[in-house]
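All protein chains of the complex are present and in place, except for one that has been dropped.
Up next is chain A:
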Amino acid sequence: MGLECSSQELHVLAVDDSLVDRKVIERLLKISCCKVTAVESGRRALQYLGLDGERSSVGFDELKVNLIMTDYSMPGMTGYELLKKIKGSSKLREIPVVIMSSENVLARIDRCLEEGAEDFLVKPVKLSDV
């Protein structure tokens, strides 16, 4: 692709239970000059963001996440539930959250946008979406 990445790379936290999807999203974001951290569940995402009560050993600044992209349908904690937790936290609510779903359900989209999601992407995610 030959894009020149500036030193101000966005750090994106990608959350998806599918390893296939994580690999593709990671690649999409890297081509678009983003630093990517990919995790497999909402719980792990909250751990990474330091929101689960446990103290992370690394300073918060180093982990600074600029954008969260999460799958909607995940076992345990859905993307919607993760969105609510993030928007409910004074520490994290400023971080934009994008929801991805392989299903185009209007009620689902509305609910996510109402809860404060920045955007709702229908999977499969393409380079043009990113």
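In this section, a residue touches a chain if its C-beta (ideal position, glycine included) is under 8 Å from a C-beta of that chain, and two chains touch if they have at least 3 such contacts; residues count from 1.
In this section, contacts and distances are computed from a predicted model.
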Name the absent chain as its UniProt record does, using one of the following: "ATP synthase complex subunit 8", "Sorting nexin", "Histidine-containing phosphotransfer protein" or "AP complex subunit sigma".
-> "Histidine-containing phosphotransfer protein"
From the list A:Leu10, A:Val105 or A:Leu127, which touches the chain that is not on show?
-> A:Leu127
Residues of chain A in contact with the chain not shown = 1, 16-21, 23-24, 27-28, 31, 71, 73, 75, 102, 123-127
